[in-house]
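One protein chain omitted, others in place.
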Amino acid sequence: MTNPIQDVAGADFIFAIGTNTTESHPIIGLQVKKAVRGGSTLVVADPRKTEVAELAKVHLQIKSGSDIALLNGMANVIIAEDLYNKEFVAERTEDFEAFKAAVEKYTPEYVEGITGIAAASLREVARGYARVKNATILYTMGITQHICGTHNVFAVANLSMLCGHIGKPNSGVNPLRGQNNVQGACDMGALPAVLTGYQGVGLDDVRARFASAWGLESLPAKPGITVGEMLEGASHGTIKGMYIMGENPVLSDPDANHVVHALDKLDFLVVQDIFLTETAQLADVVLPAASFAEKDGTFSNTERRVQRVRKAVEPVGEARPDWQILCQVATAMGYPMNYASPADIMKEIASLTPSYGGISYERLEQGGIQWPCPNPEHPGTPVLHVGKFSRGMGKFNPVEYVAPAEMPDEQYPLVLSTGRRHFHYHTGTMTMRTGALEVYYGTEYLEINSADAAKLVICDGDKVKVSSRRGSVELSARITDVVPEGLVFTSFHFPEVAINRLTNPARDSIAKIPEFKVCAVKVEKTA
Amino acid sequence: MANVTLTINGVKVTVPKGTTVLEAATGAGFFIPIFCHTPELTGFGACRICVVEIQGMRNLPASCVTEATEGMVVQTESPAVVEARKTILELILANHPQDCLTCEKNGNCLLQDYAFRYGVKGPGFEGQRHSFSIDDSNPYIIRDLNKCILCGRCVRTCAQVKDRAVIDYAFRGFDTKIAAPMDTPLGESDCVYCGRCVAVCPVGALSYKRLSGQGRVWEMEKKPVTCTFCDSGCEFDLVSKNGKVIGVAAKAPGPGRPLCLKGRLGLELLYCDQPQAPQLKKDGEFTEVPWAEALGLEGVLDKIKKMENKQ
Partner (left out) sequence: MAEVTLTINGGQITVPQGSTILNAAQKMGVFIPTLCYDPELTIDGSCRMCVVEVKGARTLMISCATAATEGMVVETESPAVIEARKTILELLLANHPLDCLTCGRNGDCRLQDYAYRYGVKEGGFAGAMHQYPIEDDNPFIVRDMNKCILCGKCVRACAQIQGKNVVDYTYRGFDTKIAPAMDTTLAGSDCVFCGNCVAVCPVGALQEKVLRSKARTWEINKVRTTCPYCGTGCNFDLNVKDGKVVGVTSCDGDVNGRALCVKGRFGYGFIHHPDRLSKPLIKKDGQFVEASWEEALALVAEKLGGIRDNNGPDALAVLSSARCTNEENYLLSKLTRAVFGTNNIDHCARL
């Protein structure tokens, strides 16, 4: 996020696109509700009529995967009606002309044909966004989980720069991260092309600095491959061994059957986790890890706030904290790795990572710190891009609408979209074992519109089979107007409803994010 | 020494011969509630809260007085045991004031701990209740016998010190109570206010007057300290709240540890941030006395003063 969570409540205008905030990020949802109570305008763009959509002044119930058309359409109106922030565009951005040209064809009428949103509504929302003092944009997976995910993000950024709603309080571009430490995993260089703090592996001086700190001659320069490419490589035999720590790709990745097949082909698979997950079951060696309550460390939340995790109890059985296991594996492989505690690891991170340079456990005792925090005196940075973008000038990246990779057809006439539920989390590994959450919300269902249900002669509670070109699952149907005609929805929390057997592994060409939000399916009544 | 091996809740446990089932079980990490028994006091076997199930025995024996024998098979929390404990708790609570709200023992009371553990909320029997008046006839100890569960710990610990044995069971049946001879208040008895009985009372029947109203158990910290006034080496607890020592309490009244009042007062003077003035009985009435008198140091101080004057 460019801005802190607490900032949301102070925005005059909140544009939430592809985020079911109150269910997936309940506490950020509270900020949204607070803003609405205080008189701010809330606009929600989402194919589903979610709880947060019900709170909105305007709900743009767009067709799945048409976000770029919508965002470009808003830009079109704002430019056409001369509502954009000329000063900001002139002083702080570049490539405006190219952007202007690109959005020219996205007139509200043209956009209506793609998104299904009335031209008048689009105009109203665009004007609202442009005219207020502070407007914030919130988004999550609804934006990124498309083949055009990166372009969607560009479209969002373009819009905020156009109106100068960035680099100041109560505004900004705010992706809400789905997992506790996605931000931190990225910050720490758990990515193929960057080391900590997004320092590219391709840069000689960066590699040299890390190599010397790690006591090595050199480090590999060739950028690595992404999850999807790893699984692809495994199934083709180019990847022979994998080490998986605390992830469950069998359930979380698209086209689950393919993932199982790929992992099965590996010569050697190590999984380090707290439960024997669907992925761990495929492993050759499973290493028992400590849970968050059993170790010290830090998480970085979605607003870049680094916060302490503290050990409250001893690990169960012989489980060990992941950091200790990793040290032991390195040592066993002839590279001695020794740290007295995670605080020591953080010292090393700070010494190699400019944005974490001022972060230490001593300081974190006083509360979390938002990076960039380059030195011990620096207070941290709640709002990014104040006065200047990190790259200097803000660059407009014109993007074009492309249709989702798989559109409904005669054989698979419905669109399936997936997401989260309030009472559960991710692949359910934890939330199915709490003694409370799964008791209250124990079975998953398929949301289907009454019109579609009528066509298929499905009643509420009927068992149905949902199939795509890749697989099928069975679950019961819930007839609801939360989804519009033509769309069905369910979550990916429940192992017994392994919905990712159906989803499309088609990925965004830049960020390689799979298109979870759109795939073509058919629904049949079973019993 | 000969050993015996028995099975407790499915686990084999080996202990020296002569060990009680209670000691064997708690030594192996199993929980058994106790009221009348304490490690410092000899077996008594009256309250029966410590019952367990032993294969081949017809009744549920009291584990604190049952010796562990070879091959014994014990269950410490079988349904029958739990049922029996619940009944005992219900019977006690039927005649116990619902006073935890303001009771000084709240938070450190065995009756309460066990009621919580076994989910006994209140009296199962609407029983007849005592309405003894609260005995605060002396400046040191408050006795509220409405809360007494007649475990007898106070009686036995008092009798451990030669020439004390101030209190004992009196009357019978429902009227049974712990009392000084002739049922006089403590203030009029031979009681020396050492606090041994307060230290062992499992409930709120006995409490220190000087700590009453000063804070709740969970707000207080205790630090052990050894008295040096005589060479008995009695142990006391310094009781503090918010970092301030507010009182001194008797700890671990073992045999040969008299835990006298003088010792406690001396420690109060030494450690308390604001020691309360001592009181002694004179002509049957409690009156405030100077510290030197309370601690029996008048003679010594006089002598010191004289010597200093001479110089």
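The letters A and B name the chains in turn, as written, and every chain counts its residues from 1.
Convention: contacts are C-beta pairs under 8 Å (C-beta built on N, C-alpha and C of every residue); 3 or more make two chains touch, one makes a residue touch a chain.
A quick note: this is a predicted structure, and the numbers were derived from the prediction, not measured.
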Only these shown chains touch the missing one, namely A, B
Of A:249, A:357, A:398 or A:484, the residue touching the omitted chain is A:249
From A:47, A:128 or A:189, the answer for touching the chain not displayed is A:189
Of the candidates A:101, A:120, A:203 or A:285, the residue in contact with the absent chain is A:285
Residue positions on chain B contacting the omitted chain are 93, 98-102, 106-107, 112-113, 115-116, 119-122, 213, 216-218
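Assume only the chains that are shown with their structure count from here on.
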In whole angstrom, the CA-centroid distance of chain A from chain B equals 61
